[in-house]
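Structure first, then comments.
Yeah, one chain of the complex is gone here, protein chain that is, but the others are all in their spots.
Order of writing sets the labels: A, B, C and D. Residues in every chain begin at 1.
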Amino acid sequence: MSWQVIQQALPLFRKAFVLTLELSAIGVVLATILGLVIALLREYKVPVLSQICATFEELLRNTPLLIQLFFLYYGFPSIGLKLSAQACAIIGISLLGAAYMSGAFRGGFSGIPTIQVESAKALGLSPLQMVRHVTLPQGLTRSVPAVAANAIFLVKETSVFTVIAVPELTNTARDLIGMYYRTDEYLLMLVVAYAIILIPLSVVLTLLERRVRRGTFGD
Amino acid sequence: ACGGSSSSDGAASSQQGQTVEQIKKAGTIRIATFGDLPPYGYVKNDGTRAGYDVALGNQVAKDLGVKVDWVQVNADGRVDALKSDKVDLVLANFTVTDERKQVVDFASPYMKVSIGVVSPDKAKITSADQLKGKTLAVTKGTTAETFFTQNYPDVNLQKFDSKTQQFQAFKDGRADALADDNTYLYAWAKDNKGYTVGIKTLGEESTISPAVKKGNKSLLDWTNKEIKTLTEQGFFEKAYQSELAPSFTSDIKPEDVIIK
Amino acid sequence: MADSNNDEILLSVQHLKKAYGDHEVLKDISFDVPRGKVFVLLGPSGSGKSTLIRCLNGLETIQGGTISFKGKPIDGSEKTWRKLRTEIGMVFQSYDLFPNLTVAQNILLGPTKVQKRPKAEVEQQMDKLLADVQLSEYKNAYPRELSGGQKQRIAIVRALTMNPELMLFDEVTASLDPEMVREVLELMLGLAEHHMTMIVVTHEMEFARRVADTVLFLENGVILERQSGHDFFANPETDRAKAFLESMAPISDEE
Amino acid sequence: MADSNNDEILLSVQHLKKAYGDHEVLKDISFDVPRGKVFVLLGPSGSGKSTLIRCLNGLETIQGGTISFKGKPIDGSEKTWRKLRTEIGMVFQSYDLFPNLTVAQNILLGPTKVQKRPKAEVEQQMDKLLADVQLSEYKNAYPRELSGGQKQRIAIVRALTMNPELMLFDEVTASLDPEMVREVLELMLGLAEHHMTMIVVTHEMEFARRVADTVLFLENGVILERQSGHDFFANPETDRAKAFLESMAPISDEE
């Protein structure tokens, strides 16, 4: 272990760290929004669209991100569609994330007791009013744990971007190892970098989860 | 190719790698090579390996009287394959550099090489200075990557895991040029119309050698002798004609590549 | 409860049929509920009481027969039911307050969003009703801060704030601790005294006896017996009703 | 239940204290249960009845005081309790049969696996007990095929097959449909008549009155009143007990 090696690599790691953060943030936000839309389309069985969304979800959830990225990055140009590596990365993680987030949201919605829907009906609420005042707020609250777990999963998945030459953390570490052969130092830095992102994130999400649950359901 | 972990006797071997004796006793030699780099190391449609490096490896095994257990690596995996005892010998277009000498032992060279740059005819790059601010595709762990990182920090490097990915991305127009060993570029440019090796040599000319684990004197000595014998027997000349020549344009001569 | 003679029929059920798949749960049910009267549905578990009361609020689609409200047959469309539900209040066994809203928000939701009544007016009515049930202090509490009995009383207030003409109650005390049963039953007794039209499913026999103008005894999806409250408890006609009443009596009578 | 004079004290509780964190749930509880007697614990919700009865079976660790069984103080270790639990049977409010085992497997589990008694002998005993409660035909049924009342009766049989010297019951009829309460209570009355020593938490006042040799009235973790069953119901000493009895009485007495 050499401190000097670590110091020299710091600027590069810092840049990679920021990029990983950016890509993760964009990915998680887009995935959440898109996932919610898909979940609502499926929950309310919007014709055609809900079937398309279901197929999309199954396809993405049951194939590895790495292959999805290869397909987007190397495969699509041969049929005339060329996207930059970062664009592929963002599209890949957002779509994959959306498929997972949709599942999380649908899980949240389906956890709402039927009695809640029935008492909303008994008050004469229209379907839209019911979504707005009853099912959406309760469903979102119930989704929080699964959404949080997915967010962490997505941040971790950004490591796969290494395969399409996006200079995020994993790519940078492997690159340095390949050039200077200081495996221990670079691996340590890599692990620490992910720990710095993910430990606070998982702590915050756990707290949020607890608060939301206590807030709404009192347990 | 589930590389058999023919793990053999004890601590001695794991410190310096397997000796020639141990390899002979085991009956197989494990050689690292590329799988996606025609005409040096690649896999044919029938699943068999072929190429210049592969031909050398087969000869080595024949002379040792053992079978080959091929381990496919990417450029950045070559050192670790040795370090972590996954292979006995690397025959994967391994350019000799000072950094690498500190972590592995190189045998006598069997090929000459230098960094080259290929670019589209439409926007031909003929000098390294033209690359400033442009995007250059390289493979991780190659001399080209190290060379540009150290000498031309203004060039945007796009770093890929494997040759396939590097060339594919370049062909998709994701980079302005691609740098790698000139020898592959000749072959690639011949296969791909519309591309020229605009810079034939950059930096110092280097050599390509077999590599063994640091301290594996037994195998190192044997390999040095083997290279000498094979050179004398004209093996490399023959291998050049059968493996490389068909892939190269006619302006490349055997003496550009092989060591006499 | 004195018989009133201006017998307007508020709700009329004719030949109602309801099946889940092949399983016929309600078979040819007919009865009329005059305005101001209290009907109590009794019957063993599984006899179809909940299903019947849910049909009366459009929560279940029916397979046959007609339900008429204020003389008009209901066409069964979701839209019609949605309008009617503002006139027919319902309270369920399980606490059905919305956990994400405060007591006041729970109560105001229907009147302001569905009935589009002015908020100030509804708030005034709410305050009065909350005061009646002695729960004014919980106006800004969330349901999780209330006991079961308090929750059920709020659920009743919520339904009442819609100014319904008919109230449906499905075993509203069944999940309550014994000590909380009374506070809810007393609230319902009060409603009956104020001539609210109600259909009540309950297992509390003493309460049923006091409150029922008419008892409908259901078994196997059929109305087996239909009597005034007093007569039913004093003198059940069928053996099944007799056995049922016995099974519900406290264990002491054996001594 | 006639007083018996050979007053062996089966269970003795002295100065028992139990707290959850800072919250003292039981404060200095003392009482002796003679063999063959039935003690009924009464008290409002949250007064500590369940906690107390769980302490008597070692399901809660206590913070002070001693519990002695058959004259020997219990050291409180899990191992000691494990041995004692084969002599102290317990039945809970929630149906606690193992859903993955048949009725027979449920009953045989404790005697054969824990007490290591020969299977044939236990089966004979089980058959007799099942016949007593008229549930022989359900021997190979799974709990999900039984009604709530049947489940609770099997749970009692399961506890009895261990040949306990003391039985603890915690509101065993509270989750039952009203029609099923009676069949369980009758089984318990039968046990009392056969001089099983029992400690019973219940909300069924009539049953309590009939079965109790002694009533302990708990409030806030303290035994507020301790009387013979007959006296407690006829003439409660404290105002709290009076109020409690009133709140549990059927709603009719207001008429």
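The rule is short, and it goes like this: a contact is a pair of C-beta atoms (placed from the backbone, for glycine too) under 8 Å apart; a residue touches a chain by one contact, two chains touch by 3 or more.
Keep this in mind: contacts and distances are computed from a predicted model.
Student: If you look up the hidden chain in UniProt, what protein name do you find among "Dihydroorotate oxidase B, electron transfer subunit", "Amino acid ABC transporter permease", "Na+/H+ antiporter subunit C" or "Heterodisulfide reductase subunit A"?
Tutor: So, among "Dihydroorotate oxidase B, electron transfer subunit", "Amino acid ABC transporter permease", "Na+/H+ antiporter subunit C" or "Heterodisulfide reductase subunit A", the name matching the hidden chain's UniProt entry is "Amino acid ABC transporter permease".
Student: Using the contact definition given at the top, list the shown chains touched by the missing chain.
Tutor: A, B, D
Student: Which of D:Ser30, D:Ser77, D:Gln115 or D:Asn235 touches the chain that is not shown?
Tutor: Missing-chain contact among the listed residues: D:Gln115.
Student: Footprint of the hidden chain on chain A, which residues?
Tutor: Touch with the absent chain occurs at residues 58-59, 61-64, 66-68, 70-71, 74-79, 152, 156-160, 162-163, 170, 173-174, 177, 183-184, 187, 190-191, 194-195, 198-199, 202.
Student: If the missing chain were put back, which residues of chain B would it touch?
Tutor: Residues 1-8, 11, 14-15, 35-38, 42-47, 71-74, 77, 80-81, 83-86, 161-165, 167-168, 171, 191-192 of chain B touch the chain that is not shown.
Student: Spell out the interface residues on chain D facing the chain that's missing from view.
Tutor: Answer for chain D: residues 54, 57-59, 82-83, 85-86, 88-90, 92, 94, 96-101, 109-110, 113-115, 144, 155, 158-159, 162 touch the chain left out.
Simple rule for what comes next: only the chains that are shown with their structure count from here on.
Student: When contacts are scored as defined above, which chain pair ends up with more C-beta pairs, A-B or A-C?
Tutor: Pair with more contacting C-beta pairs, A-B versus A-C: A-C.
Student: Return the distance between the CA-based centres of chain A and chain B, expressed in whole Å.
Tutor: Inter-chain centre distance comes to 39 Å.
Student: Using mean CA coordinates as chain centres, what's the gap between chain A and chain C in Å?
Tutor: The answer is 47 Å.
Student: Can you compute the centre-to-centre distance for chain C and chain D, using the mean CA position of each chain? Integer Å is fine.
Tutor: From the centre of chain C to the centre of chain D is 36 Å.
Student: All pairs of touching chains?
Tutor: After working through each pair, the chains in contact turn out to be A-B, A-C, C-D.
Student: In the complex, go through chain A and note every residue touching chain B.
Tutor: These residues of chain A touch chain B: 73-74, 77-78, 82, 84-85, 162-165, 167, 171, 174-175, 177-181, 183.
Student: Quick check on the complex: what are the chain C residues that touch chain D?
Tutor: 44-45, 177-179, 181-182, 185-186, 189, 203-207, 209-210, 244, 247-248, 250-252, 255
Student: Can you name the residues of chain B that touch chain A in the complex?
Tutor: 75-76, 79-80, 99-100, 102-103, 140-141, 145-146, 149, 158-161, 165, 168-169, 172-174
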